[in-house]
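Only a part of the assembly is drawn; its chains keep their places, and the rest are absent.
Chain lettering (A, B and C) follows the sequence in which the chains are written, and residue indices restart at 1 in each chain.
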């Protein structure tokens, strides 16, 4: 499994692969000259591999097809539960307003309680699944009380337009796209679950190339700050890549958390909480000890 | 021939027809178990683990529910799609002008991946059963169409001429001449379609499904349960083998006039 | 198999047929009366089958017209049935059904088909696949199919070529009998000169794409091979064929 081209190259020619899902930071990073220059100075060059789901990104990372990746928290827990040797190297703060529950534009659903018996779409095994469960739980409901419809976001938005579902639990940019089409947000993940973005590597790459990781994390931090300062530096690129309007992206970037950092103290706590929740929900079979997978910021540089 | 020779011969026959085909699968199974056990193959569940999972799913009855649901979708889609493909193949095979007007269009549709069509299918048919069955229908239609068309077009011209000159009715021309003549090729199409059926079903079962083998397998992928993924793969291959065996039986029945199948029977 | 219809009358005018650039039929004029039995003789490759196919409407003519009962023929000839040079049996239908094709598989075709199968001596093989028959048996099945059809025009393309001498004579008797009964018009291509004389009212020889010889056979039926006129026509025909053959060879050597 480890004999993939990119990794063998990384030993000889110091080429490695970054797997990414499209968002402001990763797209900016791909175009960033300083990042590439810094790497080159260390003798590295980068290959980019695009993915459209967190699980496929982490699948590739776990099998050492890529060396660095970004994804959400929930898929990473499944990856760990299934023995993928991945490590958390950086994260953002939780961005509670970047995901939530949308309802049809002219519906009489006003709060979570009204969802009883309604058709709710979300992506199975995703953060939205988790959010749905936790949100319902807060109102004393569970999936038995609603009619879940398992849909990937691109399919769900069409189902929403056709009126085949009443509510849709999803994250940005789909949340914003839904709002743009006149659907209403009745609840977000605020006070319900943490919603972080993470940056990952795998065990082998962490051992062999911590210096490259440091360059990477530093660049992610720097670009995050730049975008936070002025989202309009990213919106044209995002528009070009996704076809969503620049205004929509402005809204997304404004309410999102763009600034990442080396893992701080809250990270392990949140992840452990989520892992325990998943165990309780029966989504994973064995308890996870999250601290062994989290690389604290200093550790990364100390390894050198 | 002595009795012993006969029973030897019988044993040999049993070996050839019932054991030989399974030698390779069993070898693969052993290689798989060994390479997982020795760590040569990582991240893959071993046959033993998969077996355990299979037992769990079987005991809980979950596996039968998935198979049942998928089977229903597959069967309905197969009947509609196979039927359409057959009818179109017959029309275009028998009529040049029908071919002229529709073959190009069909060839263009044929090439559109199911996956690319999903957004349009959802817009038109929603996310319910209709959409799923539509996708299977679309997938199954084309192999049956192509092979029916080809089969009909390659019926011996001499026999067609004979049938026309003997003033046989259109109906008999079709049932007694063209259809049996095209049958070997049509059955190849059916055999292929039986495979395609499952292949498109997995795509269909990514849309708002809550059961079915495709759902089981895609869900397992989301949860990264490699043992379940492999279980689903094995299920597909077993179902494939069953479908194939049925198709072969059908061939033997329908083509009993054909020297190829007679000889296979004798040997 | 009653005689409700009569044979058609045929008139062929200046018919020509080219395959690509080679002209196979080079201008044939021929008139066949209703119910007449005409034998066609000629060297291998001279265009006999092509002539039959043209009359049946299976081949497009390059030039000329065929009138059938004075109406010009276009496309397929509905009144004609052909016993082809090859057997053209459907491999996926049993022998009986193959014969049934002559009866268009209509009404009570089984009875008729069985009877004809018996007349060609193959009643025991009714339920076999054609591929299991011997060469001569296949030919007889095709003959049974053609005779079962009872058309107004029956075109035989070497119907008895694969049969032994005795079976052949039996089958000749059968053809003659059914022809007499049903009075269809018949064209019979044959390589057997005595067969032509035995059966036909009239014999034509095709050579070089035209009709080089045409004579009536004024013998009463049933005919006797030992009849002096029989012998005479036989000699005459052989002489004609031989002469044509020499002509061709000379021509070939010159060109």
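Convention: a contact is a pair of C-beta atoms (placed from the backbone, for glycine too) under 8 Å apart; a residue touches a chain by one contact, two chains touch by 3 or more.
Everything numeric here is computed off the predicted structure, so don't read it as measured data.
*Asks:* Write the stoichiometry of the complete assembly in this structure file, using the chain labels as they appear.
*Replies:* When all chains of the structure file are included, the formula becomes A x1, B x2, C x2.
Following the convention adopted for this analysis, only the chains that are shown with their structure count from here on.
*Asks:* Closest chain to the protein CA centroid?
*Replies:* Chain nearest the centroid of all protein C-alpha atoms: B.
*Asks:* Just how far, in Å, is the C-alpha centre of chain B from the one of chain A?
*Replies:* Spacing between the chain centres: roughly 39 Å.
*Asks:* Can you give the whole-Å distance between the Cα centres of chain B and chain C?
*Replies:* Chain centres of chain B and chain C, defined by C-alpha means, are spaced 49 Å apart.
*Asks:* How far is the middle of chain A from the middle of chain C, if each middle is the mean of its Cα atoms, in Å?
*Replies:* 85
*Asks:* Residue numbers in chain C touching 2 or more other chains?
*Replies:* Not one residue of chain C touches more than one other chain, so the list is empty.
*Asks:* Hey, what residues on chain A touch two or more of the other chains?
*Replies:* Expected reply: no residues.
*Asks:* Can you list the chain B residues touching chain C in their complex?
*Replies:* Residues 158-159, 161-169, 172, 176-177, 180-181, 183, 257-259.
*Asks:* State the interface residues of chain B toward chain A in the complex, per the touch definition above.
*Replies:* Against chain A, the touching part of chain B is residues 41-43, 118-119, 122-123, 126-128, 206-210, 215, 219, 221-226.
*Asks:* Name, in rising order, each residue of chain A that touches chain B in their complex.
*Replies:* For this pair, the touching residues of chain A are 1-2, 53, 55, 58-59, 62-63, 75, 78-79, 81-84, 121, 123-126, 148-152, 154-155, 158-159, 161-162, 164-165, 283.
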